[in-house]
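Removed from the display is one protein chain of the complex; every other protein chain stays in position.
Order of writing sets the labels: A and B. Residues in every chain begin at 1.
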Amino acid sequence: MKASENLAKLGIELPAVATPVGSYVPAIRTGNLVITSGQLPLKNGELTFQGKVGGTGATIEQAAGAAEVSVINAIAAAAAVAGGIDRIVRVVRLGVFVNSAAGFFDQAKVANGASDLLVKVFGDAGKHARAAVGVAELPLNAAVELELTVEIS
Amino acid sequence: MKASENLAKLGIELPAVATPVGSYVPAIRTGNLVITSGQLPLKNGELTFQGKVGGTGATIEQAAGAAEVSVINAIAAAAAVAGGIDRIVRVVRLGVFVNSAAGFFDQAKVANGASDLLVKVFGDAGKHARAAVGVAELPLNAAVELELTVEIS
Partner (left out) sequence: MKASENLAKLGIELPAVATPVGSYVPAIRTGNLVITSGQLPLKNGELTFQGKVGGTGATIEQAAGAAEVSVINAIAAAAAVAGGIDRIVRVVRLGVFVNSAAGFFDQAKVANGASDLLVKVFGDAGKHARAAVGVAELPLNAAVELELTVEIS
């Protein structure tokens, strides 16, 4: 089954990728790799979750949801450069930065929100190398930021 | 216009790249990619900015200046491995770590100090994928650390 068909089955519509206005771009191609910029959990221009994860902040479930929104944005950015999502033949690497409250050690569970969606969309080709860490602060006070590397045909 | 000509026009001289003494090197080539090590805002052997960005620490403008110094060091490291700056045909990725005070959310504006210089030097080929995050601490208490990936001919 194609990734585009899986997306449709999941009821996910890739958002439009904003036209870049700065010195960096949503994603770039080098050889047959596409690397995205850091993606935030933005939906219709608003952050779905801000602030720390853990402690008095977002729960693991909320943050995993934010990671899912972020990775949908990452897929959209990669697909736009690749010439369509079905040109993506393999997910290579996912880097996940979790805005972590002191004593929050479940960055892996947060990252699963993104990782699991990649496998739902790309099947076995969605399995990837992943690094998930807890950071002090993120741009716009986002709960999560992630970057994606994929291989294209 | 060549990158070397843009550099000259901007009045920027690439610093000498220190001979590596440890187990890691300033930059490495794999295929037609060159990946630099994390670069600090060192100028003539001294950090231009130390400590946190935001709060009572460095301002956005100062930190963006530190990012600019860091990316000049990164260009120098990449150019040394590439066989000269004009062998760099495209900037691929910039990873920016900002030593962030609590409540500082403008990592993107700090990173612009580096991103904007890349476009001044490499033109459209200087546009890149970028991830900017706020970290708890950095080596030598630097305000900024960044790593650069470029494609060479």
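The rule is short, and it goes like this: a contact is a pair of C-beta atoms (placed from the backbone, for glycine too) under 8 Å apart; a residue touches a chain by one contact, two chains touch by 3 or more.
Here the structure is a predicted model, which is why all the values come from computation and not from measurement.
Contact with the chain not shown here comes from a single listed residue; of A:V25, A:L42, A:I72 or A:L94, that residue is A:L94. Checked against the full complex, the candidates A:P26, A:G126 or A:P139 give a single residue touching the omitted chain, namely A:G126. Even with one chain removed from view, chain A keeps its contact list with that chain: residues 31-33, 90, 92-94, 98, 100, 102-108, 111-112, 115-116, 118-119, 126-136, 149, 151. The chain not shown here touches chain B at positions 20, 22-28, 30-31, 35-38, 95, 97, 135-141, 145, 147.
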